[in-house]
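Structure first, then comments.
Of the protein chains in this complex, one is absent; all others appear in place.
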Amino acid sequence: MNAQFFTAWVEETARTITADRDRLTALDAAIGDADHGTNLDRGFTAVREALSASSPAGPGAVLILTGTTLIRKVGGASGPLYGTAYRHMGTTLTARAAQAVAGRAGTGLDSTSGAVPGTGIEAPGPGTAGFTGTAGARDEAGPGGAPGDGDHMVMVTLADLAAAFEAGLAAVCELGGAAEGDKTMVDALAPATRALAEAARAGLKPEDAFDAALAAARAGARATIPLQARKGRASYLGERSAGHEDPGAASTVLLFTALRTVAGG
Amino acid sequence: MNAQFFTAWVEETARTITADRDRLTALDAAIGDADHGTNLDRGFTAVREALSASSPAGPGAVLILTGTTLIRKVGGASGPLYGTAYRHMGTTLTARAAQAVAGRAGTGLDSTSGAVPGTGIEAPGPGTAGFTGTAGARDEAGPGGAPGDGDHMVMVTLADLAAAFEAGLAAVCELGGAAEGDKTMVDALAPATRALAEAARAGLKPEDAFDAALAAARAGARATIPLQARKGRASYLGERSAGHEDPGAASTVLLFTALRTVAGG
Amino acid sequence: MKKLINSAESVVTDTLAGMAEAHPDLRIDLAQKIVYRRSLPTPGKVGLVSGGGSGHEPLHAGFVGHGMLDAACPGEVFTSPVPDQIIEASHRVDGGAGVLHIVKNYTGDVMNFQMAAELCAEEGVEVGTVLVNDDVAVKDSLYTAGRRGTGATLFVEKITGALAETGAALGEVARIAGQVNARSRSFGIALSSCTVPAAGKPTFELGDGEVEVGIGIHGEPGRARVPAASARELARVAMDAVNDDLPLSGDVLVMVNGMGGTPLMELYVVFAEVAAYLREKGATATRSLVGNYVTSLDMQGFSVTVCLLNDELTRLWDAPVQTPALRWGR
Partner (left out) sequence: MKKLINSAESVVTDTLAGMAEAHPDLRIDLAQKIVYRRSLPTPGKVGLVSGGGSGHEPLHAGFVGHGMLDAACPGEVFTSPVPDQIIEASHRVDGGAGVLHIVKNYTGDVMNFQMAAELCAEEGVEVGTVLVNDDVAVKDSLYTAGRRGTGATLFVEKITGALAETGAALGEVARIAGQVNARSRSFGIALSSCTVPAAGKPTFELGDGEVEVGIGIHGEPGRARVPAASARELARVAMDAVNDDLPLSGDVLVMVNGMGGTPLMELYVVFAEVAAYLREKGATATRSLVGNYVTSLDMQGFSVTVCLLNDELTRLWDAPVQTPALRWGR
């Protein structure tokens, strides 16, 4: 998977968000403030423009630009959360690419950051979590920034992508403080990430791995329906939040739908 | 017809206004501001209280108190108009009673005021038209005021009543500036007054005279439906005022319905 | 109908009770339904009395205070006050220089104020009257009750109030009131009807794709029903109507007024369009108001009122005012 692939993924995500905008907003109307579809559509429209304006060189740069743009254009809860997720996915890919290059070149680059172990949701390595990421974003997203320059030299493996999702998930949990079962996007993102890591370990083909991740995301989103929300706006409703699918979990499913679509096969 | 008769008439009018309140308001909603029934109901409720609190001694005093109370409690267009009508009817009856008493007693009381000639809508005699009537109302309506004291000694004839209606109609036209055909209460009041005067001249029984007046009022009110309003709030609608019955004409019908009811037979 | 009221019968009194609690600067006679400035009369100052049906809040009671009205007489909802209220208020505010009645041109208001004025005169209170009739939606012809008084009432009350505060004589105060009225025009558009509490249902029904053009401030249906359109187009409809009647140029005072149920956000959107329209015509909105000032219960929609300024009017508009609903300069 190269930069084209990631660009195609984000663009396909943008397309399906636009297509599903009103459904997402309707879900948010039921237990929130009726803007989730509008928010993401505005953000991903800006992402599309940003990507075509600057054509980032590597997979990591594509995702960092995506995340930074979402942070800059969406607002609300989903902007920082999705923005942070993409940014951490991007920095993870970039770091792993640098490691791979370093490995090939035999140089001794620091390898502590980026590789987040297992499927846990601990905070990622220092310097990548939380809000200082925004500062980094400004530097990294621009053309010619130091980090990310090397990553177009290396193909992203399924294991890399799984690690990236793990980093993204961890950052979302850190920033939003949500755990699985709180009826948020985490309820779709966490199982999908686990499925992807599992598939990578099992050596599955990307299409099959993405099928598994999408199925897990869908199941996770569906499983939010009976839950009572404990984070975000829906938590204000108390018991009345039960019986509705979480809009953020629903939009997370679309990320995996798009991933499956661009993988083809 | 004595003071009891007039009290009964006003009370029956109040009853039917209450019963038809919502219908009158609905008519006003179509071409006005949806308050005509509420206005008159508020006013006639106050009238009922005023009549039972002070039991005016003569027919004229009953109507003067009715008019004054309407002016003091209704507001809007219909308050001053109906109030003025009743007040002028009352002063007319009082004046004619005084003349009758004077006639019997052989004294030379001035007879220029009160007797309004014909069925025309000219202004009544000096001192009775317009707003100075309010000042008079304060004096005359109170118990023990000089005018009106004599009128309980004399029975009101149909001719007296027709003259009173003529005076009331003239005062309404003077105050509101409306002519027949302008789509106002005048369109019911004027033909009913004419019918009453006609019946009096023809020597009809009261019941038959009131039947004729009521029929004329009804026909007059119905005839407002196709008209375009030229006075009051409905005139703002221009051509759109056509196709609706005028609420004030409709409430005027109720005065004559009540008159017919209390006449019995 | 859902409203924050206790009953249709008590709504005016309950409103006044709330005003009395909220505004210690006012003195409110709940029995007579009259709203006064705290200390009255001001010797040598012309007293300013206005009034009209309730349901237009903050008009008029919200404009009682320094630099504006001395007293307001609220009638029942959409029903003019009765003469008793006006007479009582006029007596109380007369500081020896006479009283000006500011009356919106409706048959009921005109008759009740006129009755009161005649009695005041008999009782030794000198009364002048200004009739406000700014609404260009109604043609001022023999075939109507004449143009209605709407948004310009606020302009008349503010500017006249400022002049009265200087100790000007009744004739002069009445003159400026008439001048403001003569230089002002309004036009309104409704997105929904209002619901009169005692009636319990909307005065008229509008489809989802329709607006009512040329409405007054009593839920009277307007002159025409047209398809809903953008703020830009509706602002243009209103401004064209005003401009056709009084060509706009130079410095103007402009109010974009909400009908009671329209949020401020939408009024600002309309105001941007109105300001652009004025620039197109070579006029400039040097003074402005945006908000719900002359309302029609819970109606959604707006009206725009424009007054051609001159130096004197601008100066009087800028003069200090301290009322519940309008407050600046001190």
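In order of appearance the chains are A, B and C, and numbering begins at 1 in each one.
Heads up, the rule we're going with is that contacts are C-beta pairs under 8 Å (C-beta built on N, C-alpha and C of every residue); 3 or more make two chains touch, one makes a residue touch a chain.
These numbers come from a predicted model, not from an experiment.
Participant: Using the contact definition given at the top, list the shown chains touched by the missing chain.
Facilitator: Even though it is not drawn, that chain still touches A, C.
Participant: Of A:P80, A:P206 or A:G220, which sits in contact with the chain we cannot see?
Facilitator: In the complete complex, the chain left out is touched by residue A:P80.
Participant: Which listed residue (C:L234, C:V252 or C:L309) would be found touching the missing chain in the intact complex?
Facilitator: From the options C:L234, C:V252 or C:L309, the contact with the absent chain belongs to C:L234.
Participant: For chain A, which residues lie in contact with the unshown chain of the complex?
Facilitator: 25-26, 29-35, 38-39, 42, 71-81, 130-132, 134-135, 175-176, 228, 230-233, 235-238, 240
Participant: Could I get the residues of chain C that touch the absent chain, sorted low to high?
Facilitator: 1-7, 11, 14-22, 54-55, 57-58, 62, 191-192, 208, 211, 228, 230-232, 234, 260-272, 275, 285, 288-290, 292, 295, 297-298, 300-302, 327-328, 330
Everything below uses one rule, namely that only the chains that are shown with their structure count from here on.
Participant: Just grab the chain with the largest centre-to-centre distance to chain B, centres being mean Cα coordinates.
Facilitator: Between chain B and the rest, the longest centre separation is with A.
Participant: Using mean CA coordinates as chain centres, what's the gap between chain A and chain C in Å?
Facilitator: Averaging C-alpha atoms per chain gives centres 56 Å apart.
Participant: Please compute the C-alpha centroid of chain B, do the same for chain C, then give the distance between them in whole Å.
Facilitator: Going by mean C-alpha positions, chain B sits 33 Å from chain C.
Participant: For chain A and chain B, what's the span in angstrom between their mean Cα positions?
Facilitator: One centre to the other, that is 81 Å.
Participant: Counting only residues that touch at least 2 other chains, which ones in chain C make the list?
Facilitator: Correct list: empty.
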